[in-house]
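A single protein chain has been omitted; all remaining protein chains appear in their positions.
Note that the chains take the letters A and B in the order they are written out, and that residue 1 is the start of every chain.
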Amino acid sequence: MGKRIGMEVGIAAAEAVALCNIDVAAVYPITPQSHIAEHMADIIHDGRIDAEFITVESEHSSISACAGASATGARVYTATSSQGLMLMHEILPIVSAMRLPVVMGNANRAVSGPLNIWNDHTDIMPQRDSGWICLFTENGQEVIDLSIMAFKIAEDPEVMLPTVVNIDGFQLTHMIEPLEFPTQAQVNKFLPDRKPFATLHPDNPMTMGCFNMPDVFTETMKAKDTALRNSKKTIVKVFNEWGKQFGRKYNVVETYKAKDAETLILTMGSMGETASIAVDELRKAGKKVGLVKLRLWRPFPVDELRAAIKGCKTLIVMDRAISFGGAGGPVATEIKSLLFHDKGRPRIVDFLMGLGGRDVTVEDFIAMVERAKKKKDETYEYYGVRE
Amino acid sequence: MAKKKTEQKKWPEKWHEVTPGCMVFEPGNAANYKTGSWKAQRPVLDTKKCIKCGMCYIFCPEACIQEDAEGFFQADLGYCKGCGICAHECWPGAIAMVEEEE
Partner (left out) sequence: MNTVQNFEIFAPKLVDRKEYFSAGHRACQGCGEVLALRLLLKALGEDVVVANATGCMEIISTAYPQTAWLHPYIHVAFENAAAVGSGVEAGLKALRRKGKIADRDVKTIAIAGDGGTADIGLQALSGAMERGHDMIFFCLDNEAYMNTGIQRSSATPFMAATTTSPAGEAIPGQRTGKKNVPEIMVAHKVPYVATACPSYPIDLINKVKKAKAVKGPAYIHIFSMCPTGWRCASEITVKLGRLVVETGVFPLYEVENGKYRITMEIPEKLRPVGDYLKPQGRFRHLSPSNIETIQGRVNREWEILLNKVECMQPW
């Protein structure tokens, strides 16, 4: 076990990325990601790592610059949040289509309007069709570990896909936690230099970014989708490798007291910790409640989810985003759709909660479990909204 | 001009044959597409008038005019689109645009 130090998680994210021997970082500041950007600048300006820090003039340019740099074979990093991520939206599917292994830290924050700088998942959900690998972190240690693993996953020759690591804005980015950093030597061993599939260099000229006529576009789309689906194998492999080297084992779907649970709560991100305390209290009161935490959002780990919820009667999905006028929160909608044909699938209850940074306490989780029992209609519900 | 014209299928037939990211590793393979069929007129050089200055070579948007063994500049009709710039710019008037019969 290494030494544990107290550090703000946003700063720790920058420190973890610095361990990864990145070549280029192009970051545009936005609350609550700004500490990541600022600390990245500190590290580079102090010469602690040898990298180019591009002070781009917008997030659209930061992701574009990352694409250009990644195409030359450089290891690149960017970070953003909310409106910044929405501004990148146009380019995200292009980066994944071009198979460029850009790694991005996303400080989850509500999307305007109206403007709200606090935490929810409405920024990452609109990007779910973009073809990026999408991971969620629950605490500061996971931020460090997953940020480093993200490079290994993205750059794997079987994958070659950009990866986003979600960190709840303020709720996680601004928390000071006791954290353990791997040493530089350990990271060097885990994450060797990037070996790009193709690079932009006159020694080997090639063309990136062709356009597709209708005759070949469908095939290209299937190829990209298949690459993303297959990346789960590598993600699991990398998680196992990390577990072996550092003793912290990650799973694409985490469970807590779920084995004999009749009711399961499903969370993503930092609220998993609060939910687990609620589960403990409910268990003490004799209720058979458990917790499922989705770490991997894209590609969606449906097999692992099925295994985790086996035998449960009710699955309460905690959605922190909305699809206005639609079927409900994106996570519940996705799960309902995937399990539609499964015999013996659980009843799925969809709560929209924690929007725009509204605090969700242990009591709230307990109340939602109660509410799920009483709820008669199966439409989604805004937990705690003042009617 | 194209260096080497390689035989190539029009596009990959199956989805797993598409290169990652639709990357193309054969620089200049657009030369496999002969744009010469586009033309309605073709340039005809009168070698008696040609002064071998190379103006037509420099102004051809297709880069299809090349110096032959005798130093005359001739258009490669496989690519020539018949735009007429060479004929228009040739100041001894050595190039004439002639209707393509089809």
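Everything that follows uses one rule, which is that a contact is a pair of C-beta atoms (placed from the backbone, for glycine too) under 8 Å apart; a residue touches a chain by one contact, two chains touch by 3 or more.
Just so it is clear, the model here is predicted, and its values are computed rather than measured.
Asks: Given that one chain is not shown, what are the shown chains it touches?
Replies: A, B
Asks: Out of A:S58, A:S112, A:Q184 or A:T361, point to the residue that touches the absent chain in the complete complex.
Replies: A:S58
Asks: Pick from A:A18, A:I36, A:A74 or A:I117: which residue touches the chain that isn't shown?
Replies: Reading the full complex, the residue touching the unseen chain is A:A74.
Asks: In the complete complex, which positions of chain A touch the hidden chain?
Replies: Contacting residues on chain A, toward the hidden partner: 23-24, 26, 50-52, 54-58, 60-62, 64-74, 76, 90-91, 94, 98, 193, 199-213, 216, 220.
Asks: Which parts of chain B are in contact with the chain that was left out?
Replies: Counting over the whole complex, chain B touches the hidden chain at residues 1-2, 8, 11-12, 19, 22, 24, 26-35, 38-39, 52-55, 57-64, 67, 73, 76, 79, 81-85, 87-89, 91, 93, 97.
Rule of thumb we're sticking to: only the chains that are shown with their structure count from here on.
Asks: How far is the middle of chain A from the middle of chain B, if each middle is the mean of its Cα atoms, in Å?
Replies: 51
Asks: For the complex, which residues does chain B have touching chain A?
Replies: My answer: residues 11-12, 14-18, 20-25, 27.
Asks: In the complex of these two chains, what residues of chain A are touching chain B?
Replies: Those in contact with chain B are residues 97-100, 160, 197-198, 205-210, 212-213, 215-216, 218-220, 222-223, 226-227.
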